[in-house]
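For this depiction, one protein chain was excluded, whereas all remaining protein chains were kept in their positions.
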């Protein structure tokens, strides 16, 4: 932090401030010019708030953060190296990370019944997906809409995992359900609406399963990385960041605005692996192929794509789901881009 | 819902669709013109999704919702009458509602210690506040920032309630804490970040304490009313809606953009009482007086204002807190506007 | 500007930078600490760009602007005093400013014919308006929509001015029309869509008529004040700032989000008078009264309100126009708030 004092600040006031800063465990460095005094703050400044600091004295002109508010999530924390998140699946271990092939996660918005989830698992596996997504607990805007089959759907996911060998990624929405979900899921998903559900972040941070954290639809990149920091600080080093579209002023044609620029931005800020979700990011299956290709060209480590055997009959999010046939076609097209950027073929799982 | 069919739609397709709609428990009404056919859907359409419906047939040109997605929260549900939320406090019952004086809720962002919370309670009561706000559990962007004193702070709130006679409004962030918080709070607050934490909404909907639900910083009015609908549908009829500022592109001078227009908009849509929070809505105490006056002139039923005995030393949100002296001055100014719109003096509590 | 150098920056690099800064006409001040060097830049920094400066050397850690980018528009430029904009009208001179009564500007979106504009002028004058608004040139999203009657409408405005004695405020959209419009208008309006039409700003800055500049619907406050600065820098000191609503993610019920907080924010930043436009700010006449009252309570210097004798037949913006009867009723209600804040009765024009 840099604290810029107003011209003419009394020395006694600068002294007093420096003492306060020391009392907070910081090391203030006084930088004195002919007209201006500036105080540099060294130490653990991650929990300081610039506005708050400014209130400490009327003589403070402005306060500037020059370091990032997150630590464990920062690229510097790993000395510039990318981290990789390895996930065990029945078919072998799969790695998410900058130096690995693109991992494709596919499946329906929600688990509707045994037949559909197992059929979908087989279909997306045949096309090259390594993980099955599918909601047991569904965040729905309306209390009258289908809320997911809950605990019984977890059993169906377990069956689909066994039948297909795919890893399972599913959302957890309540601290009370974390253990239950963690028994079945290979990756725990925290949804966009819960990105700042801090009680939930602490709880998933205490599990030994990797966590996928979706960006809130109006969360800044710093807030998102701070949400990841909650999980890391709670002891879980296996976090994947998933962008799924921002809320903007124009929702006539797409439900959200997919912020693909997070790929190069996150690459410079954090070591954590990156996933993009063009299905939620656009809300229309017709736009998913163009955007999925763009995501791979931009350098994403992973893609999440909604696939449903019969989108017109889907209990939720039908309009953004691909049929298995369209998904198969898409995977062929993605392979072309993936090979061009040398992030394809799909990873051969390491058998363990 | 109105389903508009494309010109030239085969009659068999219209038949098939009408059968599908009937199978869903709806009553389709066929409206036939010379060129176009339109299907009106009567029945419980609150859980239908327009996009989803459109996927049912390639012959559907567009689907239009003509009714609101919420029921219990709608003004029509009470035949156009406003509801009032009565809250018991040690000083008597206080009513929130369109036909009652403006209720002022004041207090610090977080409960720091017994002395400060009791002193603040006495001070804001002396100036005319009817409720004390104060956080025991605090949603903080950083895992390294002060997270609130939690359970022990609940005890301090109980002490402040007893000492001052004020009602207590405090936030609950986790389903696991609801009962604990409900023992102390007179009104349970669901924060902006948890507005779509549906597990939490269901749980507070099952309590017998009134619930204050803040609007998410990028939630639409419909989403907000649907969140209230979760609580109402779970059996709790006592819900207060609190606007606390939207996230917009300009955060140079104010932290959020307070959307005062919710007052006339909500008045036409819902019977529920309305609160505005100019402290979070601006993020700077200097702007709170002008905005608080505007809120009353617009017709709000209630105001939430942050007050801290020593904002420069506050453990959170200091820059937006008024000192007790400034709060006292503000209440004098608010009385002028409040009297002009005949929503003042402050309510005389009914002793019970 | 404050330039913060990285730890370990070579002295030669700091020397080189200081020389560069001097070559740009700035006076660099070197502030040396034990670990860090900071360079303070004194001089005319209004045209420096922080990002640009940062590119000057890889050793620069960050660049911080500590002064405002505008000069003439700043409150400091007038030593903390508000400016007042006096406008001559047939009925006398009217002042816009912090220490004057609220000025109400009313009239239709566009000038449709002589009868309607003169009738409206008489009606709004009778209710207390001091200025007539009405568009001759209309910015319309569609090339097929009514574009305003243009030059002939200017003649009708002149007739309405003569008939009623009201001042005229009308929009100019093209540099080619500025002189023509300035012959009739008492105040030239630059619309929200043209807020950054810099050629137009320079041209109206060279006129001797006051200018009303509307905030772009996604312009920051700094950008808005810089637009005013263009006019001031071109030699025209009579500028009024008009907020008319921001574009946000929720447009279901209001067309825009009126940012009333600009009132206290601008008061601290600039000496220029402030106007608010609740008609465009909400887009629905039903919401105008509540918002107009809020604007006055917040401290606005002026209000712009759409009034049309027959909104259902209006050629543009009917849904946000009040009838003359509703406007008369509104003025009665506004008087109550205006008197409470001592900014009413309406100004008695100074006869000249």
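Letters A, B and C name the chains as they come in the text, with residue numbers starting at 1 for each one.
Keep in mind that, in the parts below, a contact is a pair of C-beta atoms (placed from the backbone, for glycine too) under 8 Å apart; a residue touches a chain by one contact, two chains touch by 3 or more.
Being a predicted model, the structure only gives us computed values, none of them experimental.
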- Specify the residue from the set C:43, C:90 or C:139 that touches the hidden chain. C:139
- Task: Among B:16, B:30, B:71 or B:326, single out the residue that touches the unshown chain.
- Result: B:30
- Contact set of chain A toward the excluded chain (per top definition): 218-222, 246, 248-250, 252-254, 257-261, 263-265, 268-269, 281-282, 286-287, 289-291, 293-299, 336-337, 339-341
- Write the list of chain C residues that the hidden chain touches. 44, 46-47, 49, 51-52, 54-57, 69-70, 139-147, 173-177, 193-194, 196-202, 217-218, 222-223, 226, 229-230, 233-234, 247, 283, 311-312, 314, 316, 318-319
- Note on the structure: Contact residues on chain B toward the hidden chain run 2, 4, 29-38, 40, 42, 61-62, 64, 66, 218, 247-249, 251
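The criterion applied here is as follows: only the chains that are shown with their structure count from here on.
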- Core chain by centroid distance, with centroids computed from Cα atoms only: B
- How many angstrom lie between the CA centroids of chain A and chain C, rounded to a whole number? 41
- Message: Centroid from C-alpha atoms only, then distance chain B to chain C, rounded to Å. What do you get?
- Response: 32
- Two or more other chains are touched by the chain B residues 218, 222
